[in-house]
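Each remark here refers to the structure printed beneath this line.
The other protein chains are all here in position, but one chain of the complex has been omitted.
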Amino acid sequence: MLRSQTQSKRINCPNANLGDMEETGMQTTKFGLATQNRSQFINITGRLAELVGKEKWLNGFLTVFCPHTTAGITINENADPDVTRDIESLISQLAPQNAEYRHCEGNSDAHIKASIFGSSTQIIVREGKLWLGTWQAVYFCEFDGPRQRQVYLGFNGN
Amino acid sequence: MLRSQTQSKRINCPNANLGDMEETGMQTTKFGLATQNRSQFINITGRLAELVGKEKWLNGFLTVFCPHTTAGITINENADPDVTRDIESLISQLAPQNAEYRHCEGNSDAHIKASIFGSSTQIIVREGKLWLGTWQAVYFCEFDGPRQRQVYLGFNGN
Partner (left out) sequence: MLRSQTQSKRINCPNANLGDMEETGMQTTKFGLATQNRSQFINITGRLAELVGKEKWLNGFLTVFCPHTTAGITINENADPDVTRDIESLISQLAPQNAEYRHCEGNSDAHIKASIFGSSTQIIVREGKLWLGTWQAVYFCEFDGPRQRQVYLGFNGN
C-alpha cells in the first residue's frame, strides 16, 4: 500500500555547520500511498516512526499534512479496527454522499469530511520517538478513493 | 475586503546577529479582513503567499490562527466555489442557527462550527512558498458575520 516514493529535502539552519553538532532547522519529505476504497482509514504511524528514525529526527515538531481536498488526517485508536469503522460510518450519516449538493463531481461529502477532520496534525517528537498516547495511531483518511495519494511531512527541531 | 492592517514583529534568535546569515527564529504578524455575510468562506491563500514573500520566510512552519470564537480556519478546494457553498450548507444543517441553545446571543451554531473546523492550521513553508496541494486553498471561515476580523500568523524557521 505504501510506495517507496520518499524524497528527502534537508534545509539546515546556518548553525548546523558549526563543528559536529546535530543538524537543526526545517526538514521536509513526503511519501505516497494508494488507497483501495472510497472511504478508508489507513494507519500511517509505523511509516512515520520509520521516517523519524531514518532521518534521525530527535526533538521537535512533526507536521503531517494531507495535500488533498477530499482526504484528511486524524489521530484515533490503534487497537480495535471497529473504532475507525464506527467513525467512518457515523460521519457518512452526517455528510451523506447523495445529499443535495451543488458541486457536480459527486464528492461534496468528501470535501466536507476533509474540513471536519482537518488537513494536518502536529506531533511532538521526543528523543527520536513520536510522543503519542498508548492507544493512539495517526490515520490518513481517504474519503473519495480509491486514489494514489501523498503525505507531506515537515520537521522543525534537531 | 482585506485591509492593510499588517503589523510585523520580528523576534530573532540570538544567532541571527552572527554575520550575514538569514534571520531565524519566531516571527509574528497579523492582518485584518472584513466579512460581508453571516456565513462566508474567504480565500486568504493569496494574502498568505504575499506575506511569506514580503517577510522573506523561506523554510519553516506557518501557523494561521483565528483569534475569534465564532469563526475558524480550514483548507479546502480552490477551484469550484460550489464546494465551499456545499460545506457551509451541510454544516448549517448539522448545527442550525435556531436549535434549542442556552447561550442567549443567538450564535451558538457559530461557536459549534468554530470548534468543528478548528481555530488554526499549520502550513509547511518550503523554499519561500506555501507547500500546499494543487487544489488547496486556505479559508477564513466566518460563521457569525458580517464583522471586522483578524488573522494571527506565526512563522518559525529561517
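Note that the chains take the letters A and B in the order they are written out, and that residue 1 is the start of every chain.
Throughout what follows, a contact is a pair of C-beta atoms (placed from the backbone, for glycine too) under 8 Å apart; a residue touches a chain by one contact, two chains touch by 3 or more.
All figures in this text were calculated on a predicted structure; none of them were measured in a lab.
Only one residue from B:67, B:81 or B:128 touches the chain missing from this view: B:67. Those residues of chain A that touch the chain absent from the view are 15, 18, 21-22, 24, 58-61, 74-77, 80, 82-83, 85-87, 90-91, 94, 116-118, 121-124, 126-127, 131-136, 156-158. Although one chain is hidden here, its contacts on chain B can still be listed: residues 9, 11, 13-15, 25-26, 28, 61, 63, 65-69, 94-95, 99, 101-105, 108, 111-112, 114-116, 118-120, 122, 150, 152, 154, 156.
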